[in-house]
Structures are given as structure tokens and as C-alpha cells.
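Mind looking over this structure? Questions follow.
On to chain A.
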Amino acid sequence: MKSGMSIIVRTVTRLVYGLALVYGFYVIMHGHLTPGGGFQGGAVVASAFALLLVAFGSAGIKGLLNAHLLQTLEELGALAFLGLGFAGIGTAFFYNLLANTGSCFGATVALGPNVGPLDTGGILPLMNWAVGLKVMTGIAAVVLAMLIGARQEEAE
Partner candidate 1 sequence: MNGITSGYGAWNPIAWTLLFLGVLAVGFLVRASGRKGCKRGTGQTKVFLSGNEEPEEAGSLHVRGGHLYWGMVEGLSGYFRRVCAAHTGVLSDYAAWFVGVLGLVFVILVLGG
Partner candidate 2 sequence: MNLGNMPFVAAALLILLGIYAVLFKRNLIKIVLGISLVETGVNLLLVTLGYRTDGIAPIFTLAPRAGPMVLPTPQALTLTSIVIGLATTALLLSFVVWIHRHYGTLDVRKIKELRG
């Protein structure tokens, strides 16, 4: 398991994982417009990470992402989410400070069917990014921990 799986798997992984990353980030980014959002996109990104881990083994990825870094990023994502909640506390917790202001993500949403401009939603896209960061790192940390656990099991 140390050297990863067969050459077919590794080749396919090389082709696919970039696509999975892009798709995951797309889902996070369009979370306030289409089905999906931070959690789903984060899970897709984490699945790309899991794919790499399975195909190449932990040797090929450990230098890149370790549990320590993942944990710190996860906490930062959670804190960012909470911070966005605190940002609106002048009115109420989680108040959407940016919506319809014309500033960052502040365009007014048109009623009825429309193409969905990305520049809407106020703090929702930002929250999606925060959640996405937390989920992608969180799930990656879980996958990493479980794989290391399984590896130790095999070694015993």
C-alpha cells in the first residue's frame, strides 16, 4: 500500500483529480445560486484529496498536507464563519451586512427566473467559502487519520 495502487489507477487519478478540485471549488463558489455550497463543495475537494491518498499512498502526499496544517486551516474556517456571524451583531447575529449594498457581493437579486449573477448574496458566499474551507480540511483530516490508522493495523 505504501507505493499506492496500480499504474492504471494512478494514471486515471492524475487525469481526474484536477477536475474534481475544480468542480469542488465551483460548487463552493456558486453555493448561493445553485444546489450545493460550502459543505458539498468541500466534500468534493476532500474526495479529490482522498483519491490522491488512495492512489499514491501517504508517501506521495504527506509532505504537502499534514494533519497539523489541516487542523489549523479547519479552525480558521470555523472562526471565519463565526466571525461573519459576529460581523452583523450591530443588528442581529448572522445579519446579512453586505446584501443589497452594492459593495462586495452586494448586488440586488432580481425576482423570478434569472441567470444568477455571482455578485449577489451578501455574506452568504463568504460563509460558503468559510464552511468549504472547514469541510475540505476536516474531511481530509478524517481520511488521513483513518488511513494512518489502517496502515498501523496492517503493520501490526
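Everything below uses one rule, namely that a residue touches a chain if its C-beta (ideal position, glycine included) is under 8 Å from a C-beta of that chain, and two chains touch if they have at least 3 such contacts; residues count from 1.
Per the selection procedure, all candidates are chains of the complex that A comes from, given by their letters.
Keep in mind that what you see is a predicted model, and the values were worked out from it rather than measured.
Peer 1: Which candidate among 1 or 2 is in contact with chain A in the complex shown?
Peer 2: 2
Peer 1: Residues of chain A touching candidate 2 in their complex?
Peer 2: Interface residues on the chain A side: 33-35, 39, 112-116, 139, 142, 145-146, 149-150, 153.
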